[in-house]
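Note that this complex is displayed minus one protein chain, with the remaining chains in position.
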Amino acid sequence: MKNIITALGLLVLVASFVVQRDYRFPHTNLLPDASLVVLGVLSVVLLVQGLRQRALAGAAPDDAAVDDEEAVGLWDLGRAVLLMAAWVVALPRLGFLAAGIAFCTLISLTMRSERITPKAVLMDAAVATVIVLVLYLSFTQVLYVRLPELGGQ
Amino acid sequence: MGDALQGLVDLLSPLTLLLVLVGTVAGMAIGAMPGLSATMGLALLVPFTFAMDPGAGLVLLGAFYMGAIYGGSFTAILVNAPGTPSSIATAFEGYRMTKQGRSEEAIVAATLGSVVGGLVGVLFLLFLAPPLADFSLRFGPQEYFWVAIFGLTIIIGMSTGSVLKGLVGGALGVLLGTVGIAPVGGDVRFTFGEPSLQGGVPLVPALIGLFTVPEVLKLIARRSREFEVQPGAEAESRHWTRMTTDLLRKPVNLVRSSVIGALIGILPGAGGSVANLVAYNEAKRASKERHKYGHGAVEGVVAAESANNATVGGGFIPTLTLGVPGTPPDAIVLGVLLLQGLRPGADLFTQSGDLVYTFAFALALSALMMAPVGLLAGRALQRGVVLLPARYLAPAIAVTSIVGAYAIRSSVIDVAIMVVLGVLAYFLGRVGVGVAPIVLGLVLGPIAERGLVQGLLVSTDHALPWLTFFTRPLSIVLILMCVAGIVWPMIQNRKQAVVTEMVAEAEKDRA
Partner (left out) sequence: MIRQRALAIALVPAAVLGLAACSGGGGEFPSKRIDYILPFDPGGESDITARLQQQPLEEVLGESVSISYKPGAGGALGWSELTRSRPDGYTVMGCNIPHIILQPMLRDDAGYETKAIKPVYFFQSTPNALVVKADSEFETLEDFVAAAKEKPGGLSVGGSGDFSANHIGTLQFADAAGIEVSYTPFDGTGAAVPALLGGHVDALMTYTPQIDALGDQVRPLAIMAEEPMEGVDAPTFAEEGYDLADGAYRGVCVQEDTPQEIVDTLAESFAAVNEDPALVEDFKAQAFNLENYDPAQSLELIDARTQEYTALLDKLGMLG
């Protein structure tokens, strides 16, 4: 099943690249076209393999071994992805400092397995502040790298 | 010889020694931060060198560069964050070792490899610079194309599970590498109408995204590490001196990888990223314990780290003898050389010999200094990372990744690209497509394309320009290497399959 989904996803990707094909200068088509063909063919092979496995084994799970090792619940994973994505969205608006402290604290809190007490919040916020502030100061003051500030730019 | 002696005497002044120490330590700190490249750090140092005399300035820059390449190994090992393409292979094995609770051994191995590699690179620079520089010139666009293809053949040996999925990853990586302005020709390709994608998929944010972000996601999702640190384990483990002697018992890997690094390092533009991969692959191919690779083989770390530090000395060969910077950091050193009125060229060694020798010795000294400094700082960092509770480690890695992806060109888009690739890499990992082939495709694809298109453009006087890819002597050698790179792992896999089958049969008999 996984192979089928992966193959279909890859074919969609290949298709999205193919519709954008538009070359003005000589030879710039060679490598992209070659990799599109290769990836397209490989995806089809993967698709066929997946379909055959399914037909052979019925509904038996393939790659069960891999799954065991990576046993991460979908809900937990969704939470992790959401936190990271929200952080990136907040970055230009809140600035590096505020967004960093907020999301570091949030991540720490969601990773606590015991009940969250006010003391735990304070503790996690303090650690987050130290980590983010040290990074912020060393980048902006020592290395002269400008980081996003509160309110854009 | 007099110049060499003078160079050594100049180096041994307390001030110069201090500069080497400061440069090495600062370089290590910058190199350990993903997203802060050696190039960027060197550029920051340049104004300081204006105020120094030529020798001192070069010493500082050289030591900084050497330290920065070594520093990259820390984060690659500890949190799977290779800051540059030079430490990709380090992450392959080093991070696996960390997962097994063997991070200290990995740090010691990286240190030893870096020291030896750095020294071998300097030896090449001192004794073989002119002939090697001439040799590097024989590599034209066609040869660069084949070097990149040779690098891509590593995918086959690396795909432990399914070769098909390894190839899928490689092709996907190459395809992602074609986004943006074409490296030759200037076409705008596959930007999905988004002008900020014209710069393509930026390499460093992509590396952090593909390697590090999936690990962060797993940490957050699991609420704990994959391995638990046992307080007792630390005390039981071998002392670092013991680890070092164990590693030194197998000098072949160290020397081979260093030589590979120094030789590939002379190829401008391709050296740094290709050398560590090739050395890693050769170490694996030569090893009697191939099955350990991909599961925390300490020799893999040694190979990658000795190769990438050897590229430092190797890269300076074309820089100093031809005036052609081998790597981006070399370009900065070259600029400073020009400012000091030195003209690179075959006669630089004879005309301004003392200065060149001081510089080379400073590189060597910096390599030596990495041992004590690295063992102290690296192991301290390792302890810190190991002892930090998972709930603080995860946000700390996350925020470091974000700042690293952002800093390389001050762009929030790059941070977004990092996270998107990270999520993608996580799911691909679950279906068995590893990140290593994707990264190889992403790094080597543009090198291959440059070689391919440039090779066709410079051969317009031939009736069939593409034939030149198959007729040049050096190209033929490289093609043979590519063929060997494809066939060899297949034979070995078959052998291994036969062995496993025999073992299985034997066990069945016993039962």
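A and B are the chain letters, set down in written order, and residue numbers restart from 1 in every chain.
One rule holds in what follows: a contact is a pair of C-beta atoms (placed from the backbone, for glycine too) under 8 Å apart; a residue touches a chain by one contact, two chains touch by 3 or more.
Quick caveat, the model's predicted, so the values are computed rather than measured.
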item: Displayed partners of the chain not shown (whole complex); value: A, B
item: Full-complex contact with the absent chain, from B:4, B:52, B:123 or B:331; value: B:331
item: Absent-chain contact - pick from B:131, B:251 or B:345; value: B:345
item: Chain not shown, touching residues in chain B; value: 39-40, 42-43, 46-47, 50, 136-141, 180-181, 183-186, 188, 195-196, 198-200, 202, 268-269, 318, 322-325, 328-329, 331-332, 334-335, 338-341, 343-345, 409-411, 450, 454, 457-461
item: Chain A residues touching the omitted chain (full complex); value: 24-25, 97, 133, 136-137, 140-141, 144-146, 149-150, 153
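The definition used in the following text is that only the chains that are shown with their structure count from here on.
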item: Inter-chain centre distance, chain A versus chain B - centres from mean C-alpha coordinates, in Å; value: 24
item: Of all residues in chain B, those that touch chain A in their complex; value: 36, 40, 44, 164-165, 167-168, 171-172, 174-175, 178, 182, 184-187, 189-192, 213, 216-223, 390-392, 394-396, 398-400, 402-403, 406-407, 410, 412, 415-416, 419, 422-423, 426, 428-433, 441, 445, 448-449, 452-453, 456-457
item: Residue ranges of chain A in contact with chain B within the complex; value: 2-3, 5-6, 10, 13-14, 16-17, 20, 22-28, 30-32, 35-36, 38-39, 42-43, 45-46, 49, 63, 66-67, 70, 72-73, 76-77, 79-81, 83-85, 87-88, 91-92, 96, 100, 103-105, 107-108, 110-113, 124, 127-128, 131-132, 135, 139, 143-148
